[in-house]
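Every protein chain but one is kept in place in this view of the complex.
== chain A ==
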């Protein structure tokens, strides 16, 4: 053993190699595909007025969606933070649900509640008011707030609960009024949390596709991502598609860089089940106000989900067989996607932690601003000369889904792995534990939890994805979300409702099983 440190060196060599391969795959798929589209495009046309309108709409809706989500999250999170009530834990858990809720399922639920024949309009009409419409600008906003209000609430709630209870105690002892508390404790916290929350949601809304596809109202309510789809699928204008993709990528990257600088709060932390003792917030009026905020937010989240269950349960028994075959197909895609996500995320996380490079993680997270449609399109162009891309629609979907889940997996894995290395890294080094031994005996058992979480998230996101598959699914092999979209657009509402319920149940089950699986293993 003349070369004592060598195992460690070769270990890190392997980590670098594996990480570099995984990162190369990610870069090839995100940036390489844009290049492929550009190369294939015959000349790049300019931006016409309708493209400017799409850009304007994208930025406006993302700004408004993020602003509304964050603004509404403040009173809701404040109420949840300072009140104890039955079902509080369940409500906090429910706030995590929309993130893994398939967009098309949520859209279905929102139409049932907010559509012209929906519950809200019916009640409005019963009182002699005009019905509201879910289509166009405000439909897109409602859907985005539905998806992101819970996320914003969780982020702001974390901020509230991060204020030590002792400070509120001290404030009470010093006779602070609510206004004083707001000035000295709450506003500084909000100033820290809100910009990050706003930017995350802005980013998520920026690349919105399925919502705009289902609820957008033509050229007036077209996002850039939807315009990319139309340029490719309807006009076969690759130059336009690539140009739009670059604009979206640039915009997203700019926002992402700003977001990284304002220190993003992490959305997945635990410890949200503790109510802060507040001595200044007693009294029936304040309690009632908080209660109504909580009730409104809960209704806004629960009603569409209830509507799906309510509309769907009757149709379950008579669902056309193709719903079940497409469900099986979707499960297959999700399984592949989970495996690919982990195969990419683990090496990148390992490289990022062992090298201490923020850049590695940053590049791995790049896909959050990439357009899944452009990735799909690029793959289409690359594959087309050799194989039938339509025959490969499902593998391509699985791959693109995996890439899109990568940022979330990295966010879960990198901090966990970095903690493991801090705690056990030296011990493992001194034992000469390297390579697969280190992976199997140290990392995997201790990473079970974030791995399970990442797998669950990747599985649920892939199951519910309606993006690439819309680009080039063959007519007879739709995934379940595409099947639902087709049922919706041919107005077979009963079947669509039943299929939406199936997808909802599958997504929740897949997330729960994989996430739970990670938790069981860690104890074993």
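Everything below uses one rule, namely that a contact is a pair of C-beta atoms (placed from the backbone, for glycine too) under 8 Å apart; a residue touches a chain by one contact, two chains touch by 3 or more; residues count from 1.
Everything that follows uses one rule, which is that contacts and distances are computed from a predicted model.
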item	value
Protein name, per the UniProt record, of whichever chain is missing from view ("Electron transfer flavoprotein, alpha subunit", "Thiamine-binding periplasmic protein", "Sarcosine oxidase gamma subunit" or "Succinate dehydrogenase/fumarate reductase iron-sulfur subunit")	"Thiamine-binding periplasmic protein"
Residue of A:63, A:133 or A:418 in touch with the missing chain, whole complex considered	A:133
Which residue of A:378, A:478 or A:498 touches the chain not shown here	A:478
Sole contact to the chain not displayed, among A:63, A:287 or A:322	A:322
Residues of chain A in contact with the chain not shown	48-50, 53-54, 115-117, 133, 135-136, 216-222, 230, 233-236, 320-322, 388, 390, 472, 475-476, 478, 483, 486, 488-491, 493
